[in-house]
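Note that one protein chain of the assembly has been removed; the remaining protein chains are unaltered in position.
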């Protein structure tokens, strides 16, 4: 199967981290296409940045999904995920959602370990939107500015492990989620030091994407994830306008 | 005071409806600037279209907010609202949020009357994201294709009134919200026929925007609505990159 | 417009604080009538005192609402608010509800800063009754006996500011609500020292009251906020019995 | 033991129904004092009427609790219940709360059968305030005006049974609560016709009151149900001012 | 009346503690039968052990309920409670449920004091399953290995009292629940030292069991607590197969 993995940020360093972990997480016969956002910010830690990243992911997905069996949105917080799921006829998975469903199958409550104080609000709201708040034991986050987003693991690895340990002993976490694409691969290297399972969003997303392709769900013709009703549109990239609109034209209603 | 009213859709017909009701809802001395999305769809009824509209609203707001005291996002569902609130140093209000807080001050539970079946999922999720689900009595919606988004009120007015009446008698609504910018002004004309208060999102948004300017809240320097930490960005309109980024540059981390 | 502002407590000192802030919060042309409860307690910090204050507010409102466009219940915790809303044909707003809806339009989560430990339970239950629990970051409260309810701001101002700062940095508040009529006006004087917007319930209530009068919602003829069905009553003040009852008579059923 | 049973309404007809069922629900050695509100309305079906009834119940309780071991608030909706619980040093139970805890011990979900359409909102909010919403299958109510509150059982008995049956077969109720003091005794007479247990609020309240006296819980010296901190009060009946206040005095702060 | 009290664990030491407190909690004329699980573990602190204990309780109840008026499941966490309630034609009460409903009638929020760190997850999930999470102030637990389950009160009494005090002052508990059958009787001895009511699950269960027998609810013929539809079964103790099955037979469907 062929999977399109989208980094909704502009950091090619992070794309490389994502790709490395993704390649460790696929089965023989699974092929990957990696894509990096052509516009946006270095990494997403706010709702505003998630909106930008979501629209970037949508443009990439619209242009490139056709040759693939599923799409992976590879930023924790899942920018654009449900929007893509509405308009694409193939499965779409996200790092957060995949990590959450994997965590729920291993314990009652999970904690999220995050790379910045500010990013917590966005994560918390994403988790709430999925309806998983009752299973969230805590979010714990680094409280120092990040010198370099591509080297967070090296620079902050020990601090992240310490936060993870406190999530188990003080917050009651049964499972840990090391969150954020910049941490891709970290869980694999520190797992043996942690008292409970530590999940990597990229790993989980790749496994769930492959499971979803295996499951081969029917494309929705009803419900709120059927293709949107055709409507006039303007100014959108051609591939995207084919997915959401009745081609261009003059003013709607004219 | 000066208010920037953004229609996140491309329909200038709808912008005219919004403007007409907005002008009926302002106090002497309040000035309006109306803006229509330069790209996007004719009207928003899905999560995907809301993402597009949200990004269009963000671009307009970034470019034009400076001369204003507050911004109004004038589509029910509030595309981009919280994202704009994070990055702008002035109050930002939305039609849905304004209608909800107005409704909550008049009764225990409200119903939303909507223009299409499909739009209900997006509305329901928006209301849930604000935490108002427990006060939602029902969403009732038209179930016919819309011939012309600028003439929904004329074409479907009677059906909308009938849905509103059932929301009160069958669903237990204390307040009605006639939802969607294409219905701007309808509440005013049908109010006398309905058994409970009927709210118009545009009206509520304008009143709340003026109240927020009067309230003059401090610009956040802390919490999750302070300006996002500066970070590298690329490919964004200049006004937007000033709000979310540390100007362009080469690759982050390079 | 004319607004009736009711202090449901017997403290005329506090009424003066309310009035001063209310006058700073109105527009030209808005007139105020202040009223102080003729019976009750010095300030409300328990459910029992709220019941007494609520009934006092109801008596005042019944007797005096007629010449006004809206009623403001000026105690945090909103004693009697929904009851008044049911029986009066004009808008009724409360300090808590107004502060909550204003806070929700400025951030995701808010904290309440309160004047006593005991008062927290009542506040928490009021916020829950409105359905805003999920947006409550914390309630933080003074833990010393209050020497004089009319001088809390002077005596405890620094401690209140310190609690507010901790609510932002430790509890994740995006907005602060300085709660309780005895604190009326404090937000205005300490706003510049706090990292996020600090709201004053009196200010918010006055702005929301004026917005509600501008909105001019129809008087409910249906739903659970229509006037109560007429029924026999006895022993009530005449103005109140006109609102809730079929005039007196002998025993019901006789 | 001695129990004070308070009807917060003015209807002595209803007090007689309450007394009859209460006498059927006590053990040998339990004595009853019945009291009827000296002011208020014929029966409570709105939040406003509940506030009046709650204050009436508080006055009765303050004046007469001393010679008793527990107090029963005998109106469904429990007007004043938590307020009384705060200020009295003896157990206080309510019809709704007692019926809910009894229902929860017999099944997963319960339905409430009510005497008027309007009364449903108040019941629903009472149940929500106790945190039992998730276990509420439905509220079903008569939809005709009540000719005589003391004869609802005779006039509407068959309709009430029919509503109860539908609550089981259509709404999934495991237990039925026949709600409202005017229905006191009905469950006993129609139980054999219903497919699941049917509870009477008066019966449950009396059983719970006796169980609470047997349990003999300590009077709270901490937490939010300790006696309210003493504070100045004015204009209250003497017995009540002893419970909530530091005796009268001049203006607080004077 | 006759009550069957089941200890779902194998510890006869604990059965003796349960019996002693149960005898202090009954009225003249109430008779007790005590039963100890013939298989299982020494005490239950996990979901797995609760499943074993639940099945043991079911076997005892099936074999011995006939001569009784109600069944008490005497382990905090209520193993098997709802299952027994489905299949037995008499009331079934549990220690946790009884303590929760008693606590809710004395305050808004309660804390649970528990004997081990590990046991907290099971308690928290039990409370959530009953829908009481919103009223749970905290669970506080001992953090040392238990030397002897039958002597926890003597060995850890002071630590338990200290935890209870902190639950009131730091967590906002209005009521305390000293949880776990091994603590049966402790509340009675330490009540005078605690600032709020302290409940013993055994005491509450006995009082609620007697109240339920007094209430004499009808046996459900409908809803989800009617006797399960008869179906083929195999390998069950005879008494149990009479309750859940159509007697044995060969393979279902054969």
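Of note:
Note that the chains are named A, B, C, D and E in the order they appear, and that numbering of residues resets to 1 at the start of each chain.
In this section, a residue touches a chain if its C-beta (ideal position, glycine included) is under 8 Å from a C-beta of that chain, and two chains touch if they have at least 3 such contacts.
Please read all numbers here as calculations on a predicted model, not as lab measurements.
Touch, as defined at the top, links the missing chain to these shown chains in the whole complex: A, B, D, E. Residues 25, 27, 82, 85, 91, 93, 97-98, 101-102, 104-109, 130-132, 134-135, 168-169, 172-175, 191-192, 194-199, 203-204, 207-208, 210-212, 214-215, 217-218, 220-226 are the ones on chain A that touch the missing chain.
Chain B meets the missing chain through residues 120-121, 125, 128. As for the chain not pictured, it touches chain E at residues 10-13, 38-43, 45-52, 54-55, 58, 80, 82-84, 86-87, 116, 118, 120-122, 125, 128-129, 145, 148-151, 224, 228-229, 231-236, 240, 243-245, 251-253.
Please note the rule applied: only the chains that are shown with their structure count from here on.
Fewest steps needed to get from chain A to chain D, stepping only to touching chains, is 2. One inter-chain figure worth recording: chain C and chain D are separated by 27 Å, centre to centre, where each centre is the mean of the chain's CA atoms. Averaged C-alpha coordinates give centres for chain B and chain E that are 52 Å from one another.
Of all residues in chain A, those touching 2 or more other chains are 120-121, 125, 128, listed in ascending order.
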